[in-house]
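Only one protein chain is missing from this complex, and each of the others stays in its spot.
And then chain A:
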Amino acid sequence: MNRRDADLLTLSIAAEPLDAPMRELVRLHGADAVAAACRGESGTPEVPTAWRDRVDLSPVDAVLEAAAAAGARWVTAGRAGWPVALDDLASVDDPGLAPWGLWVRGEGPAEVTRAVSVVGARACTTYGAEIAGDLGADLADRGWTVVSGAAFGIDGCAHRGALAVAGRTVAVLACGVDVAYPQAHANLLDRIAETGWIVSEHPPGAAPLRHRFLTRNRIIAALGAGTVVVEAAPRSGSLNTLRWADRLGRASMAVPGPVLSQQSGGTHLAVRRGEAVLVASADDVAEELDGLGWSDHGASEALTDEARRIHEALAREQGLGIGDLTSVLELPVRSVRAGLAMLERRGCARRGSDGWVVLRGLPG
């Protein structure tokens, strides 16, 4: 580990992620100086004894050793595996709110791109559980990574929904990545780690303290291109995630419920106040994200050259049969069929009464 990563790790050990005095000190003196002060290597800048005590208590080497045992690695901005989406947090507030680094456990891909956050009430209803699971599965099917908080209720259902269709999902914890919290989700967390990621800005072994959930929410919101709240009571922490999404310029969405249901009171309120867009399905979510430039098309398959050529050959008015296309383009029938199917799935071509016509230009 190089010097910079170790310094950032020191900072993450010394104080809570959003500790305002630390953010201010780092802005004035730089991470290396503050980290050195925390380690007691220098007297300037002056840092609270509590920070030095914490670093004394769990020095970087010991933390790294514990992390290695837990299968966790420390990733900082700019390094491989760092989700660039988190950089947006740096510009939200004046000193910036980006995490110093992330602990990552799991076999997920090198980077998280194309992610949607799905969050909601821990005390969800039967309806919320069903919807969250369905949404998780449908989004994962479209190639989105489902980000959530691994809590009881909606979070758990969203993760499980994604796993049900062998999709990828990321759990952001308010404790160490090796801490199974809630305990009943230990299995779920292990399954998430098999194909996805478990991330946290707290060192391994850290306890899930109450205030850590609120700071954790900013990471959930930042990782996703948008945040969907499935069920939330009017004072739910999930609405906090929604507000983070809004501040970060992400799409903030809410799933409606029965108007008599308390657990949908918060989502309804968010929609009514204009803090969230109403979505009822993965289609709706995709459409919202499409508006932010996150095209859903081509998620699972890249357009083949044949498909592009077929698209060029098709007209808007005059329909063309498969036979016409094979002879004009000199392609085998099978390639033409495959290409047309690909275009149809994307909504770019359609079989009309007199053959295939083009509907719109190719995306991207």
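Descriptive notes on the structure:
By our rule, contacts are C-beta pairs under 8 Å (C-beta built on N, C-alpha and C of every residue); 3 or more make two chains touch, one makes a residue touch a chain; residues count from 1.
By our rule, contacts and distances are computed from a predicted model.
A chain of this complex does not appear here, and its UniProt-recorded name among "Substrate-binding domain-containing protein", "ABC transporter permease", "YifB family Mg chelatase-like AAA ATPase" or "Envelope stress response membrane protein PspB" is "YifB family Mg chelatase-like AAA ATPase". For the options A:157, A:270 or A:303, the residue in contact with the chain missing from this view is A:157.
Of the candidate positions A:83, A:106 or A:128, contact with the unshown chain belongs to A:128. The chain omitted from view is touched by exactly one of A:1, A:20 or A:165, namely A:165. Touching the chain that is not shown, out of A:17, A:136, A:176 or A:203: A:136 (per the contact rule at the top). Touching residues on chain A toward the chain that is not drawn are 121-130, 133-134, 136-137, 152-153, 157, 160-161, 163-165, 257-258, 260-263, 281.
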